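Attaching a single structure in structure tokens format; questions to follow.
In this view, the complex is presented without one of its protein chains, the others remaining in place.
After this line comes chain A, so read on.
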Amino acid sequence: MLTKLAGGRLFDPANGRHGEVADLWLRDDRIAADPGPGAAPDATYDLTGKVVMAGAIDIHSHIAGGKVNLARLLMGEEHEHHRFAGSACGCGGGSGLATPSTHTTGARYIEMGFTAAFEPAMLGSNARHAHMEMGDIPYIDTGGYLVLGSDDFLLDLIATNAGQAAINDYVAWMLTATQSLAVKVVNPGGINAFKFNARSLDLDEPGPYYGVTPRSVLTVLARAVYELGLPHPLHVHGCNLGVPGNVATTLDTIQAASGLPMHMTHIQFHSYDTEGDRKFSSGAAALAEAVNRTPTLSVDIGQVMFGQTVTASADTMAQRRTAPLAHPRKWLAMDIECDAGCGVVPFRYRDNSYVNALQWAIGLELFLLLDDPWRVFLTTDHPNGAPFTFYPELIRLLMDRDYRLAKLAEIHPDAPAHTTLGSITREYTLAEIAVMTRAAPSRILGLADRGHLAPGASADVTVYTDRPDRRAMFERPDLVFKSGRLVVRDGTLVAMAQGCTHVVRPGFDDLIERRIARHFDERLGLSLKHFRIRDEEIRHGAGPLLHPCRRREVP
């Protein structure tokens, strides 16, 4: 099947195209070179005046696994009110907004022109569940980031000075066994400390039992990820999430990386200062400055948008702290398998609340003060800051200063005084949006054939009408192709498609397996044989898509 997308304006920053008019060819599931005169495409679309981009990629969205399913159960009222029938193509049915069901998740993403989304908090003990759910989400590519850093095995390796090589082997073994794409650390050591009844743990505070500090957990993991040569740097959810004054910890965390690459996630929740009467103010400027001058760092925002949502996190310590603010007033928490935990707390962000209004402003400040769109990613930390369906509105806020100022005038009157948002004139360009949502995510995750439009890339393509109202533009693309198949036309699903699951598999020294096996037998009551996820379990037998790792040494 040969398809010609004729005469659109291509925004393909990975290949240096910023809106030039060109034809784009798709052959089967791949982008193809121009076959030259005489080629007879099976289908031709006249895209004169339209904006053409690769399919968008969400690097941090809680879409699958135990905590997501628990959140669905807890948010029963939301599901009652948002029920969807399947479309004629056999998909899109289900329910929910903040915690959409699997088919609904795939449908809402693809309708917005997203062709991949990654689950950023997959616990080893829950990985099989997460993979089953990801396999049931149609349309989009998926993958999971393995949560490490509060698992007893790792803390024991650190406490007993097992050495970096053993840690690297363990990390590589776990990534392989759980079919993961990257490594995430959540409140390093903090979830474990909580199990021993610590209710907070600062960067340089030794945790209970092991006496290991969050800083050492961070540094050994960042180093393991670097030395194993994983494409994606350590994905860091730092200490003290949501605590006023935590910007200081966040700045220290940047220092702790000491030059190793690191991705700091949902930094909006880690950018709070303590100025003003309410002892709560924006620390965005200081943080933005630090990120701007640290080229080894990348960040995503975790933008807050107003309305009802639910927070779902492995950070039981932070969730336990915010639980009294639950709306509606119910929440749940789990300690999990000498591995990590999970907490689910419903939340309603209100624009007339000082704190919520400031959170909203801090996120936007960060977006606008961070100058390199290759190192900033569009996220709401779905569903923690807001459901991912708010992205088009968020894009409009970034691209349209007048609109932003109008919204700023609507929030709690005291909030604007505590942020610099009103004075920022920057507006994102279409080219920058294409970087932030396509080219940069594929680069930071090491997905060589995603996020761009050069021949050989996966034929994931989104076509928009260029509208001044950017929200309307990004909400409803004209056409979306997934792996070369037209699946959305004028915002409506027209065909079914399946994505794939991306993984890495760095090698390891088999010696580590003996020590891990003992841990599994004695502590977890489960043998390695039953823990390990086989290729044939991924996507109903289709297996995962493997990305290479290149071992390196810390200079």
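Please note the rule applied: contacts are C-beta pairs under 8 Å (C-beta built on N, C-alpha and C of every residue); 3 or more make two chains touch, one makes a residue touch a chain; residues count from 1.
FYI, contacts and distances are computed from a predicted model.
J.: What is the missing chain called in its UniProt entry, if the choices are "Formylmethanofuran dehydrogenase", "Lipid II isoglutaminyl synthase (glutamine-hydrolyzing) subunit MurT", "4Fe-4S dicluster domain-containing protein" or "Branched-chain amino acid ABC transporter permease"?
T.: From the listed options "Formylmethanofuran dehydrogenase", "Lipid II isoglutaminyl synthase (glutamine-hydrolyzing) subunit MurT", "4Fe-4S dicluster domain-containing protein" or "Branched-chain amino acid ABC transporter permease", the omitted chain resolves to "Formylmethanofuran dehydrogenase".
J.: Of the residues listed, A:Thr3, A:Ser95 or A:Thr249, which one is in contact with the missing chain?
T.: That would be A:Ser95, which touches the missing chain.
J.: Among A:Asp29, A:Asp335, A:Glu427 or A:Glu513, choose the residue that contacts the chain missing from this document, as touch is defined above.
T.: Spelled out, the listed residue whose C-beta touches the missing chain is A:Asp335.
J.: Among A:Thr48, A:Asn161, A:Asn197 or A:Ser423, single out the residue that touches the unshown chain.
T.: A:Asn197
J.: What does the interface between chain A and the hidden chain look like in terms of residue numbers?
T.: Against the missing chain, chain A presents residues 64, 66, 68-70, 72-74, 76, 79-80, 83-86, 93-96, 99-104, 123, 125-126, 128-129, 132-133, 136, 152, 195-197, 209, 326, 330-339, 344, 522-527, 529-530, 533-534, 537, 540.
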